[in-house]
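Note that one protein chain of the assembly has been removed; the remaining protein chains are unaltered in position.
Order of writing sets the labels: A and B. Residues in every chain begin at 1.
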Amino acid sequence: MVLQQTFSIRTEGRGTYEITREVRRRVRESGLELGTCHLFVHHTSASLVLCENADPSVRRDLEAFMARLVPDGDPLFAHTDEGPDDMPAHLRAILTKVDLTIPISRGECRLGTWQGIYLYEHRTQAHQRQITLTLNGE
Amino acid sequence: MVLQQTFSIRTEGRGTYEITREVRRRVRESGLELGTCHLFVHHTSASLVLCENADPSVRRDLEAFMARLVPDGDPLFAHTDEGPDDMPAHLRAILTKVDLTIPISRGECRLGTWQGIYLYEHRTQAHQRQITLTLNGE
Partner (left out) sequence: MVLQQTFSIRTEGRGTYEITREVRRRVRESGLELGTCHLFVHHTSASLVLCENADPSVRRDLEAFMARLVPDGDPLFAHTDEGPDDMPAHLRAILTKVDLTIPISRGECRLGTWQGIYLYEHRTQAHQRQITLTLNGE
């Protein structure tokens, strides 16, 4: 049994957007009992992370760390067509990845207690982001 | 054919713990001949890496590099509830990822000669870590 859906998430610029509930609901409604849930972002400047979901300071620290690791406007970068956050957004997406696979059992996403699924927008401006979810199992 | 098992690994604090034999054995005993083996750690401060398995200095260098890249006690971090390794553990897990998929053929994990599968514990203290293995194929 294979099921696939594409949905879109509106971001308000750089930062993490929780999609755990959205993903859980889609898995539940699919009727799939056992297998995997694959998520894929169709962009090169947004990504998917599994992050601690209890204390919002974790996601603020994540953003502070990424901003220091891949500085906007770094003179190292030649690719600056769309502004100082253009190339950093591509690098952040490569370092944090656009694909993510989660186990499903008893019809539910099997996340750990503190694991939340986040769409990570790396551009400073708002964007519409497409995500495809593919369920594979029985 | 879908098969899923959850097992736990006891870590003795920060460092890499080889689970290649454990994973290979579970794949072999499953009877699955062709497909994929998906591994998932149910935590936000431990992760999975494929790393060179011949020279232990590679894993020591990996740890030295990660310790420099994401320093414990960095004043950048606000999330320090559980100590100076708390936020660094989350960041290391995000950078090295909690999910990993490996091809299976002829009933075996198809790893390269020098590839070992490691659970990477990022907290300094010992922990019990849950890993779910999902096999998908025929």
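Everything that follows uses one rule, which is that a residue touches a chain if its C-beta (ideal position, glycine included) is under 8 Å from a C-beta of that chain, and two chains touch if they have at least 3 such contacts.
All values derive from a computational prediction rather than experimental measurement.
Peer 1: Per the definition of touch given earlier, which of B:T20, B:T101 or B:Q130 contacts the omitted chain?
Peer 2: B:T101
Peer 1: Just name the one of A:I9, A:L34, A:A64 or A:L95 that touches the chain not displayed here.
Peer 2: Spelled out, the listed residue whose C-beta touches the missing chain is A:L95.
Peer 1: For the chain left off this view, which of A:R10, A:R28 or A:H42 is in contact with it?
Peer 2: Spelled out, the listed residue whose C-beta touches the missing chain is A:H42.
Peer 1: Spell out the interface residues on subunit B facing the chain that's missing from view.
Peer 2: Residues touching the hidden chain, for subunit B, are 34-36, 49-52, 55, 57-58, 60-62, 64-65, 68-69, 95-97, 100-103, 105, 110-115, 136-138.
Peer 1: So which bits of subunit A touch the chain we can't see?
Peer 2: Looking at subunit A, the ones touching the missing chain are residues 2, 4, 38, 40-45, 69-70, 76-79, 81, 87, 90-91, 93-95, 97-99, 101, 130, 132, 134, 136.
As a convention for this text, only the chains that are shown with their structure count from here on.
Peer 1: At what distance in angstrom does the C-alpha mean of subunit B lie from that of subunit A?
Peer 2: Centre-to-centre distance between subunit A and subunit B: 20 Å.
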